[in-house]
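Left out: one protein chain. Kept in place: all the others.
All chains are identified by letter, namely A, B, C and D, in their written order; residue positions are counted from 1 within each chain.
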Amino acid sequence: MTAGALLLVAAAVFSIGLFGVLARRHAIGVLVSIELMFNAVNLAVAAIAWSRGLVAGVVLVLFGIAITVAEIAIGLALVLLAARVRKTSVLDDLDTLRG
Amino acid sequence: MDWSAAALEIGTLALAVGVLALDLIAPSREPAARRTGLFAIAAAGLAALLLVSLRLPAPAAFTRAYVQDGFALLAKRVMLAAALAALAGMAPYATARRIADRAGETIVLVLFATVGAMALVSAREYLTLFVAFELLSLPLYVLAAVEKERGASPEGAIKIFLFGSVSSAILLLGIALLVAASGTTFWDGPPAAGRTAVLGAALVLSGFGFKIAAFPFSLWVPDTYQAAPTPILAFLSVAPKAAAVAALFRIVHEVFEPAGIASAPWIATLAALAMIFGNLLALRQHDLKRLLAYSGVAQIGYVLLALAAGTRDAPGLALFFFVAYLVSNGGAFLVVAALECAGSEATLHGVRNLRRRAPVLAAALLVFLLSLGGIPFVLGFWGKMYVFLAAAQAGLYPLVGLGAVLAVVALYYYLNVARAMLTVEEDGDSVPVAPLHLAAILACALAVTGLGLAPQLLANPCLRAADTLMAPSPITKTQSR
Amino acid sequence: MSVMPHLLSMTVLAPFAAALVLFVLPERAGRLIRTVSVLGAAVPLLTSILALRHYDAALRGFQFVEAYPLVPRLGLSWHLGVDGIAVPLLLLTAIIHGTAVFTSWTTTERAKEFYLFLALLVTGVYGVFVSLDLFVLFLFYELAVLPMYVLIGVWGSSMEIEGRGPFGSLFRKIGVGGKDYGAMKLTLYLLAGSAFILVGILLMWVAGAGPMGRPSFDYLALSHVTFSGGLGRSIFLLFYVGFGVLAGIWPFHTWSPDGHAAAPAAGSMMHAGVLMKLGAYGVLRLGFGLLPQAAQQLAWLVGLVAVINIVYGALGAGWQKDIKYLIAYSSVSHMGIVMLGLATLTSVGLAGSVYQMVAHGIMTALFFTLVNLVYHKSHRRDMTAMGGFARSMPGIATFFVIAGLSSLGLPGLAGFVAEFLVFLGAWTSAHPWWAIPGVVGAMITALYVLRAVRTIFLGPARPGDEAPPDAHGVEWVSLVALSSCLVLLGVWPRLLLDPLNAGVADLLARFGS
Amino acid sequence: MRDLAFYALAVILLASAAAAVTARSLFRAAFALAAALLATAGFYLLLAAPLLAAVQILLYTGGVLTLIVFALVVTGAPAGGAALRRPLPAALLGVAVFAALASGTRGFGAGEARGGLDSGAAVGTLLFTDYLVPFELLSVLLLGAVFGALLLARKDRLE
Partner (left out) sequence: MIPALVTLCGPLAAFALIGLLPPLRRAGRPAALLSIAGIAVAALASGIQAVPYFRGVAAPATYEFLWAPLTGAPSIRFGLLVDGLSASMAALVALIALLVQVYSLAYMASEKPASLGRYYAYQAFFAFAMLGLVLSHNLLQTYVFWEMVGLGSYLLIGFFWERPEAGRAALKAFWTTRLGDVGFALGILVLWGAAGTFTFTELFAKVGGGAVAGSALSLGLAGITLGAMGKSAQFPFHVWLPDAMEGPTPVSALIHAATMVAAGVYLMVRVAPLLSHAPELMSAIFAIGVLTAFLAATMALVESDIKRVLAFSTVSQLGFMMAAVGSGGAGAAYFHLLTHAFFKALLFLTAGSLIHAVGSNDLFKMGRLARAMPVTAACFAAGALALAGIVPTAGFFSKDEILASVLAGGHPLGFALLVLTAGITAFYIGRAFFLAMLGSHDAEGHAHESPAAMTAPMAVLAVLALVGGALAPSIPRLFAGTIAPPAFEPETAPVFVPILGTLAALSGLALSWLAYQRRSFDPGAVRRAVGPVATLLERRYFVDDAFELVYRRAYLGLSSVVGWFDRYVVDGLVNAATWMTWLVAGRLRGMQNGRVQDALYAVAAGLVLLAWLALGR
């Protein structure tokens, strides 16, 4: 196991998450994908910290996790709001603002 | 540890806490008084902070990783002013739109975002940078949806949220790669050289692309602007961009350059894309907010020219640009807000005959549009010219030429609005304007014209301030933790 | 020398101050509005007459100089001064502005704004003529170009141009011939030109910073720097094209007919009368003044295009039915003579070129005044629908003939002096053959101008027409003033040639033999 | 042994990630996400960072999963239809991004890792020294997030 290999795995998860963001129809599915992306980044940070012996990396991951949770909270609140106001959670239906 | 370096942030936070407390304890029986009080306190506080900022020493270092040089200080004034403009616009708007019950939260969120913006320009370390970046993002997601009953609100908010989240992830990944190369999160450590660092730099730039609304990371901008409460845009369209560009100046200067990462061509590419697509997309807009959104994208293209130039004068000239952009763009959004409060739609059709219906609004909007269009003797002209100067210093003549030609295209849509306003017709209701709106708009207009006539009053301080960024003073270099 | 310490600042700021005062005046204060406008025009007229009187031709060089630093770091300063070339142009501007105010005396619709934008425009024009700081010059240049948009857009007139064949629907869609189209086209075209100028100025600023040791936009400082080879030629071309657009050089002239046709009288007067000269002045001042080597190398191009302008514009004018288009095309042709004079690189030709700027300015202002009078009295712009107007408007007919005669270079009027000097210069230049199309162009001018005179004024009145009345009251002021100037300059060229020679000598001093 | 664990975790992580973005049922996707997060926690353990693993499992996985399931329950599960929109271009872009990342990180961390992430105390010290400012900012951020979520979620008083 090397940090490089771990980075590669992280990159793969990041890309998968990005795919999900682009391709998921349902808003919550997209949020799940975003979580995957953040998780991949956290993993990458940890791998780098491990490789360079950097305790600050751990702090960075912790911050990352905290912020991710905050983001997901806001994101879900917005999705719920959309569900309430617009009666839909499918992102493609939210296309009144255009042009 | 020089507390003056964080005084503005702490002051803003204290203000936010104060407003929060008041919001919780104040009786809700008299909503109007309560709302007025909250806005008044917040605005007074921000004004006081602006005054305080004039007395603050610069450069000063709060910590090794948190400095307030002249550059940062000037940028922070822009943000405070943007927040002030947003709140001034929001007070009457909240009443008109029946969202005054959210006044407290709105104010707090704006203030929080302001703290984030200010932290972003002071940060000299990745972790601070990232948290500041987020602190500048999250409140804005919520603010975009603060009129939550409107159908468009969640849509606009979700759009900015998704762009912001993805960009955060990208930024964090970029930071990770840069840290991987340098082995520290501090910028005064060893340079982050190597292939990994180069990719990291590109990712950081991509992440910031969202914040500065550079094409193609800007596609959320028009939709979100259209849905968001208009006064908030006075903040949203200026402060994040100014903060991010200022931060980018610092990163480029303190991180990329020592590491030999040649980011100028990338930035130049982004500049060209922003100018081209921003202007072309703005060309056929009818909705003023969308038009201003796209034009903002184009404007960011201009300022990226200065960033790409990276000469000694460039940061100062970019700051100048942002001051100009703040007053003209902020002013324009305030006019739009005033229109909306009066029940008039903010479209090309809606501003017809404004010359008769609201002469002051029309004159002010004309001044703002001319400023955005870069017409002489209003501030925007100098802003645009100064970034062109910076770009020329670095030999980016093709981009200057492109920018200058596209500025002509831009003039088309600005003039289109002007034409609609100046078209005099018989009918059309007059537009009542709230006094606070009027005052804020007039202040912006005064700044646009006054400083436009005597730009050296602003240009010289800006240039001096930039020196502190480009050549960090001994204090910031040697300050230990 | 120092007649008044701030003669030039006063010249520039007087119309600006007038604009500010107009801004705060109430809309209904019709008399006051006009008084302020007249004052805003009279002060510069006075100062420019003073400048002409007190300009010491023997001393040469820039006089009445004022200089204050603005942004020292960038080499920006408020640096004003006029040489023998700028002085006559100041006077021209003052004359045209003054008469433009009188020409639009009867403008009642939103008079306040009208005069305000007019004053702003004039501020820009004066600024360009007196600025010795390139950046400030550019600033004024843009200021001069823009108010025209509003002037045309609000007070202009439309006349639909029918596209032929497949162009029909396209023309309707774009609105060719309409005032909105004309205004937008003019503004955007000219500002696109200014983009070239900007790049040129910036190139100069950066390239000049090396030899000078600091960046500077100062004309005098930059004039000591040699921009050689490709750089010099590039900058020259940028200036040539950029300013040339405003000067109406072929093939960048098409904004002029559409714009001038749509503009209100004062607008066309200012624009064709003064602003187009601004373009030529820019080429002269920045292109020839700062880049003598490149100018020498590229004079052939300038001359060639000028010759095309002269003949092409004159021929194009013959096709027009709309009287305003006719005048606009004649401007294109006459600006060719201006540019030809520049290209000769001889002192006679250059003096003639600037003389032509003044002469054509006054002449075309007179033309546009007349054309607008005709339009307002007969509500027609189509010449083919006119005829026999001399019976009911003999005065207008007379002045129209005077303007036409000046335009076709009839001796005794200003146009002749200018054209002849240019031709003299051309004949003694490196390309003597340029004189031939020049003279032929003057011949073609005789064809279309006199044909227009005949079509509009002579012959029997059309049956069933209401006879359009002659000019009356204030309307005479500009007609008399402008045609007096034409005669004065036609018989007494020394008036301008003394300073002009000094200015031209300064300019040519930098040209090696 | 470490390598074996690495590969096993990598397979689990990738598989659950793929499942999370493709599963037709969002509930299934949420649990696939949980699996991915747990696999990541496994990686943290492998990297000898138990603090991270703990936070990942307790706070992150638990918190996120709770939120998502709650949201799913409130909005109601999606009523059929395709789970994905235009998967092909999205996949192409994903591959392109992966290629960019892989290319950029090529050659990084090939050597022996330094490790040393196991000290919770060191993290704590850093938080209150070097990273005091971001820590304070983070607290403001979280406060803001709470406010924001409340504002968006609460029933409104009407004036």
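To be clear about the criterion, a residue touches a chain if its C-beta (ideal position, glycine included) is under 8 Å from a C-beta of that chain, and two chains touch if they have at least 3 such contacts.
Quick caveat, the model's predicted, so the values are computed rather than measured.
J.: Could you list, sorted by label, every displayed chain in contact with the chain left out?
T.: A, B, C, D
J.: Can you work out which residue in C:I174, C:M212, C:A385 or C:A467 touches the chain that's missing from view?
T.: Answering carefully, the residue with contact to the hidden chain is C:I174.
J.: Of the listed residues B:V409, B:V431, B:C444 or B:L469, which contacts the missing chain in the full complex?
T.: The single option touching the absent chain is B:V409.
J.: Among B:T36, B:T269 or B:T423, which one touches the chain that has been omitted from the display?
T.: Here the residue in touch with the unshown chain is B:T269.
J.: Looking at the whole complex, which of B:F163, B:W187 or B:F321 touches the chain that is not displayed?
T.: Final answer for the missing-chain contact: B:F163.
J.: Considering the whole complex, which of A:V9, A:V69 or A:L91 touches the chain not shown?
T.: The one listed residue touching the chain not shown is A:L91.
J.: Using the touch rule from the top, list residues of chain B that touch the missing partner.
T.: 158-159, 162-163, 166-167, 170, 195, 198-199, 201-203, 205-206, 209-210, 215-217, 219-220, 222-223, 265-266, 269-270, 277, 280-281, 283-285, 409
J.: Which residues does chain C use to touch the chain missing from this display?
T.: 161, 164, 167, 170, 174, 176, 185, 189, 250-251, 254, 258, 312, 315-320, 346-348, 351, 388, 390-391, 405, 410-412, 416-417, 420-421, 423-424, 427-428, 432, 435-436, 439-440, 442-444, 446-448, 450-451, 454, 457-461, 493-494, 497-498, 501, 504-505, 508
J.: Hey, which chain D residues sit against the chain that's not shown?
T.: Contacting residues on chain D, toward the hidden partner: 85, 89-90, 93-94, 96-97, 100-101, 103-104.
In the analysis below, only the chains that are shown with their structure count from here on.
J.: If you tally the C-beta contacts for B-C and for A-D, which one comes out higher?
T.: Between B-C and A-D, the larger count of C-beta pairs in contact belongs to A-D.
J.: In whole angstrom, how far does the Cα centroid of chain B sit from the Cα centroid of chain D?
T.: 31
J.: In chain A, which residues are in touch with two or more of the other chains?
T.: 14, 17-18, 48, 51-52, 54, 56-57, 59, 63, 67, 70-71, 74, 78-79, 81
J.: Quick one: which residues in chain C touch 2 or more of the other chains?
T.: If we look for residues of chain C contacting two or more partner chains, we find none.
J.: Residues of chain A touching chain D in their complex?
T.: Listed in rising order, the residues of chain A that touch chain D are 1-9, 11-20, 22-26, 28-29, 31-33, 35-36, 39, 42-43, 46-59, 61-63, 65-74, 76-81, 83, 89-90, 92.
J.: Under the stated contact criterion, what part of chain B meets chain D in this complex?
T.: Where chain B meets chain D, its residues are 6, 13, 28, 31, 62-63, 65-66, 98, 100-102, 105, 108-109, 112, 115-116, 119, 125, 127-128, 130-132, 134-135, 138-139, 141-142, 145-146, 148-149, 173, 177, 180, 186, 195-196, 198-200, 202, 481.
J.: Could you list, by residue number, the parts of chain A that touch chain B in their complex?
T.: Per the touch definition, chain A meets chain B at residues 14, 17-18, 21, 27, 30, 34, 37-38, 40-41, 44-45, 48, 51-52, 54, 56-57, 59-60, 63-64, 67, 70-71, 74-75, 78-79, 81-82, 85-86, 91, 94-99.
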